[in-house]
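Of the protein chains in this complex, all but one are displayed in their positions.
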Amino acid sequence: MTTVAVKPATMAQALQRALRDAMAEDPSVHVLGEDVGTLGGVFRITDGLAAEFGDDRCTDTPLAEAGILGTAVGMAMYGLRPVVEMQFDAFAYPSFEQLISHVAKMRNRTRGAMPLPITVRVPYGGGIGGVEHHSDSSEAYYMATPGLHVVTPATVDDAYGLLRAAIASDDPVVFLEPKRLYWSKASWSPDDPAPVEPIGRAVVRRRGNSATLITYGPSLPVCLEAAEAARAEGWDLEVVDLRSLVPFDDATVADSVRRTGRAVVVHESTGFGGPGGEIAARVTERCFHHLEAPVLRVAGFDIPYPPPMLERHHLPGVDRVLDAVARLQWEAES
Amino acid sequence: MTTVAVKPATMAQALQRALRDAMAEDPSVHVLGEDVGTLGGVFRITDGLAAEFGDDRCTDTPLAEAGILGTAVGMAMYGLRPVVEMQFDAFAYPSFEQLISHVAKMRNRTRGAMPLPITVRVPYGGGIGGVEHHSDSSEAYYMATPGLHVVTPATVDDAYGLLRAAIASDDPVVFLEPKRLYWSKASWSPDDPAPVEPIGRAVVRRRGNSATLITYGPSLPVCLEAAEAARAEGWDLEVVDLRSLVPFDDATVADSVRRTGRAVVVHESTGFGGPGGEIAARVTERCFHHLEAPVLRVAGFDIPYPPPMLERHHLPGVDRVLDAVARLQWEAES
Amino acid sequence: MKKSSTSVQELPGAAADRPVPPPAWQPRTDPAPLLPDPAPYRALGTDAVAAADPGLLLRLYGELVRGRRYNAQATALTKQGRLAVYPSSTGQEACEVAAALVLREQDWLFPSYRDTLAAVARGLDPVQALTLLRGDWHTGYDPYEHRIAPLSTPLATQLPHAVGLAHAARLKGDDVVALAMVGDGGTSEGDFHEALNFAAVWQAPVVFLVQNNGFAISVPLAKQTAAPSLAHKAVGYGMPGRLVDGNDALAVYTVLRDAFTRAVRGEGPTLIEAVTYRIEAHTNADDATRYRSGGEVETWRAHDPIRLLEHELTERGILDEDGVREAAEAAETMAARLRDRMNAEPVLDPMDLFTHVYADQTSQLREQAEQLRAELAAAAGEGPGEVR
Partner (left out) sequence: MKKSSTSVQELPGAAADRPVPPPAWQPRTDPAPLLPDPAPYRALGTDAVAAADPGLLLRLYGELVRGRRYNAQATALTKQGRLAVYPSSTGQEACEVAAALVLREQDWLFPSYRDTLAAVARGLDPVQALTLLRGDWHTGYDPYEHRIAPLSTPLATQLPHAVGLAHAARLKGDDVVALAMVGDGGTSEGDFHEALNFAAVWQAPVVFLVQNNGFAISVPLAKQTAAPSLAHKAVGYGMPGRLVDGNDALAVYTVLRDAFTRAVRGEGPTLIEAVTYRIEAHTNADDATRYRSGGEVETWRAHDPIRLLEHELTERGILDEDGVREAAEAAETMAARLRDRMNAEPVLDPMDLFTHVYADQTSQLREQAEQLRAELAAAAGEGPGEVR
């Protein structure tokens, strides 16, 4: 057994490496977007790709998101695997028609003859002090669109593994990158990354018996911290990281909630009409007689994303998670 | 008391009349969209408006939905009340960026200084034999966008009243018109319409004790029919018509479910990530200890809207509603 | 004085230096050759006919006649309820047919909902071409078989697809041209703009054919644009704009072929506006009398693409009465076959709804498929009857 140098890497680095490795392995992988070439992207996720693979493989496009995704559709029709970068969450909106009416539907429309293996990378969420339009959590839109996979990593390992899986997928994947975790670090070896797991599997990040926190992406660290803090209150919380919103891993989630009997869904997206409703509803459908309390939700408020100086009031933090856990009708038990 | 001639009117006629009356009463109301002028719209909802009020009040625009909504924003900034027609649900998608990033946010952005009293009329849903892109139920996208009101009538009366209320609202309203109810008829007097109710109130369309069907728009007739059919099985179903998805009338819905102890949410939109998840989750949060069974959902499948010849398999029909009611764990009771 | 200064404090005194003019400006492309000619190009009635290959002229003629008959048949089938909807290209056959004939085997066609005829003229089975409009599925053919993208209903959205495909082919070193079709109304969409811009920046081998048929449903061109012509839009992207009589099949073919030649040579995209007219209503569901006069339609009927070509070819002795009759007969045969086949009920499997949403069915879709299967079985058990 050889030992590999494992040193701390950021999620941004792991994502960059995933793109690089995918491009090196498969000449049909092409990266395109605004500023992805010479600059390496505003978050530097595509850093070095144009230099290594040339402008034709990593292309600075004109500034037009519908055009980027629309031309990616055409490239995919011709057998390429485009990886599109949207610069920020809210700047993906101009491409919605292409996404909803074509990217999500082309395989179905053609009875499988014309799959579109496109990965749309969307840096999403807040907590980085961004001004308006730079911190939206837009996953609800993608989840409501059949034909798309919707994936979001919360760890450095998953950033690499899930992005590789997304690019390898024959289906379109909306790959949501939690901006505020870009600089989160973990021991990770680019030369010996964990095996690429298929898309669609949730993972239990922390075992516990009292209640299940169901979360993903930027809220995973919050939930893990809350779970640690909860020990002081006598709660042993389980934390499930969904990783994939579509397909949804009903089995892993329901297994956990059946065991614990209580659940809180935690995400940064607005609550009303956000992912939490779907998650709470399907958990309840599957685990009703195991539930000691309704599945609660801790989410961003139902407001436009706040300006930087106020965003901390909006973002679900440890205290809000603990408050929700406290409302899980523990009295009933004693 | 004078008697008014009450004769059958279609929902389409009531909508047309609402536009006409609003334009007659308030010169700042302007209608714009594709084919809304000379043609009167592909569904004839704007029939006669250009002739009566002139092309400047009811305007055939160039064919560009983002441009239509974007110019409507500018018109509203200058004090007009634009009523925009999107020709079909899926053809509103090009205008999403304007809707999400401006229409929904302008009031908040400017601390109330710049409200945008825009009504966006969107004919939605299927059941009319429309080909691809002509039958989408896109309400989940709108619901997930704070700053918008999302309203949908299911009756001829409400078509008039809610559209008047939408146009009168100082907030932007996405006004979803159930296509397949356009030609539904009811006794309705254009000269003595029911008083305009404020947006945000659900209504109980049928009283019952066994369980609550929570629905809106195109699925209301299905639910009423199911409720009639259910009598044969011994179920006395209550039917709540939401009318407004945002704001959501928690009080009316929760009151009903607390009374009946069981609920099924019925809509045509896809299930996963659709409105039903939010509705089921919030009902459960509020009524958990009154529930004899989990809130179930009957929805369209999680697929792109089917071609005309297959759509009947997709649309929630009476049998599916009854099947869901049957699954509400009645055994537990006996 | 310091060499680089951004702070204004250092600016006073700088006035003594004579400021230099900006880096020499020059247009990135010479605009003159990009501008369309002042009037639509016409070939019929000019020497171009004599110079043209008679075989091509007869092929164009045959396809025009067949195309007109196809339109008539599809319209009739719609009236009989055999199609959900039909947007006819009657009057526009010259564009549809020339588009199909100019394509080489390896080239791609990107049709809009109105362009089933172009697909059929390219060789697609008409029944497959009409699947979307019959309503048994969204696309009735494998796009790779004839290199025809699915008919696109959301206006102008197919244009960036064509650009992307052409660009990809070029990157792969393949000699492939993409021909993208769009209507006059579609040129107002943002996707039109973005597609043309990408195409020009990438010098993609793509040809944009705008059929200006005078209307977007009820909206006349004057409410759609104030441009001198739609072809003038080309200059704003740095590509040539060409204006052609869209009812003159040889002219359309010639202008398209020139654009293809440019594309193949690596000279980039071309925008072509073909001036034509939509003789029928927008679709069978539309009532064109609400927004246009019969007189206008008559004027255009007199400039009918088939009559134009037939007259020319007959006068020049390229086509005789036998040829005319043969073309008509061939069209009738096609129509009869189409009618028969469309009158047969399509075989449908509702389970298809779940089969192609994803490469691998999700557990959710598996559950839903099971539900429908059970419902269908139950309904079948109850004897013939609809799922309520």
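Labels for the chains are A, B and C, by order of writing; each one numbers its residues from 1.
FYI, a residue touches a chain if its C-beta (ideal position, glycine included) is under 8 Å from a C-beta of that chain, and two chains touch if they have at least 3 such contacts.
As the structure is a computational prediction, the values presented were derived from the model and not from experiment.
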Original post:
Which chains here would be touched by the one that got left out?
Top reply: A, B, C
Subject >> Sole contact to the chain not displayed, among B:Gly33, B:Gly127 or B:Pro146 >> reply: B:Pro146
Subject >> Contact residue for the chain not shown (choose from A:Ala24, A:Leu39, A:Ala194 or A:Ala251) >> reply: A:Leu39
Subject >> Listed residues C:Ala200, C:Leu256 or C:Leu338, member touching the removed chain >> reply: C:Ala200
Subject >> Interface with the unshown chain - residue positions in subunit A >> reply: 34-35, 37-40, 42, 60-64, 66-67, 90-91, 93-94, 129-134, 272, 301-304, 306-310, 312-314, 317-320
Original post:
Touching the missing chain, which residues of subunit C?
Top reply: 3-9, 11-12, 14-15, 17-23, 25-31, 34-35, 38-40, 65, 68-69, 71-72, 90, 188-194, 197, 200-201, 203, 221-229, 232-239, 245, 247, 268, 275, 277, 279-280, 296-304, 306-308, 310-311, 314, 319, 321, 324-325, 328, 331-332
Original post:
Residues of subunit B in contact with the chain that isn't shown?
Top reply: 30, 56, 61-62, 64, 66-67, 69-80, 82, 94, 97-98, 101-102, 105-115, 146-147, 149, 169-171, 200, 246-248, 250-251
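Quick note on the criterion: only the chains that are shown with their structure count from here on.
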**OP:** Could you tell me which chain lies farthest from subunit A when each chain's centre is the average position of its Cα atoms?
**Re:** C
Subject >> Separation of mean Cα positions, subunit C and subunit A [Å, integer] >> reply: 38
Original post:
Which integer distance in Å separates the CA centroid of subunit A from that of subunit B?
Top reply: 31
Subject >> Per-residue multi-chain contacts in subunit B, two or more chains >> reply: 66, 90, 93-94, 132-133, 272, 302-304
Subject >> Multi-chain contact residues (two or more partners), subunit C >> reply: 137-138, 154, 190-191, 352, 357, 362, 364
